[in-house]
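All protein chains of the complex are present and in place, except for one that has been dropped.
So, chain A:
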Amino acid sequence: MSYGNYDSYNTTSYGAQGGAGGGGFIPGDGSQNSPSGNKGYGKDTLRPVTIKQLIDAQPMHQEGEFKVDGAEITTITVVGQIRNISVQTTNITYKLDDGTGTIEVKKWVDSDAAQNGSETKLADNMYVRAWGKLKSYGNKRHVGATVIRPIADHNEISYHLLEATVVHLELTRGPPDSASKGANTNGAQGYQQLGYGAADDMGPTGGMSATAKKVYQCLKTTPQTNEGLHQQDIAARLNLDIAEVSKAGDDLLQLGVIYTTVDDVTWAVLEMD
């Protein structure tokens, strides 16, 4: 199981050393090394996961890499209860159980830390959080942990599981916003969040420009007489250029969701119910 560890060290630290150890400064040398040396560096993540997710993780082509929910995992964190501790010469193996499954978590013995006694704090049935990388050795999976620490506040168990759920949902269903509508510009998205409850009422505005949406929303929500609102009034309320409002108004008129009242530049929403 140590091989996986060394591999990852190779790609990062050795790659970087190559530039320095090569003697003589060659312009561009460093940057040439970095794309391969730091391969995967940019996608390094720290994922909160359940043990079941680790058991179900799909191996990738490259040895020792896994995917969960279609996204590659690098460093992961799990929270679980220690079911068994087995002390070996080079490592301590903890069997962790988080209710969704069990997995072995191996921590290399650090002779310095052992002397401090900081490694002995962990005991059976204790809840701990571990950070590390999922490894596969033979057909067995384990987590090569960098840190394992006891959990002081038991609410951390709840929040870890909820966090793992959020990340899982975000990866499988996309971020919370995109669920409502796909290709929105930023401005429109902000607006939609504000008026989320009214999202259903905005049916006819799908696919139009951000400004048009704002103008439509303004016409819909601003108290007004049956004469509607003048485009100057709208421009002032939205803090927009009058030309933009005018153009947005044209679009809305064309779509038939608003109509002109006293003149061509005073509009009201065409209620469809």
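One rule holds in what follows: contacts are C-beta pairs under 8 Å (C-beta built on N, C-alpha and C of every residue); 3 or more make two chains touch, one makes a residue touch a chain; residues count from 1.
Methods note: contacts and distances are computed from a predicted model.
The complex appears with one chain absent; UniProt names that chain "Replication factor A protein 3" among the candidates "EF-hand calcium binding domain 2", "LSM complex subunit LSM3", "GST C-terminal domain-containing protein" or "Replication factor A protein 3".
For the chain left out of this panel, the touching residue among A:T146, A:T165 or A:T221 is A:T165. From the set A:T89, A:S111 or A:N155, the residue in touch with the chain omitted from the display is A:N155, counting the whole complex. For the chain missing from the display, the contacting residue among A:T90, A:S111 or A:N125 is A:N125, taking the whole complex into account. By the touch criterion stated above, the residues of chain A touching the omitted chain are 49-50, 52-53, 81, 97, 99-102, 125, 127, 153-155, 157-159, 161-162, 164-165, 168-169.
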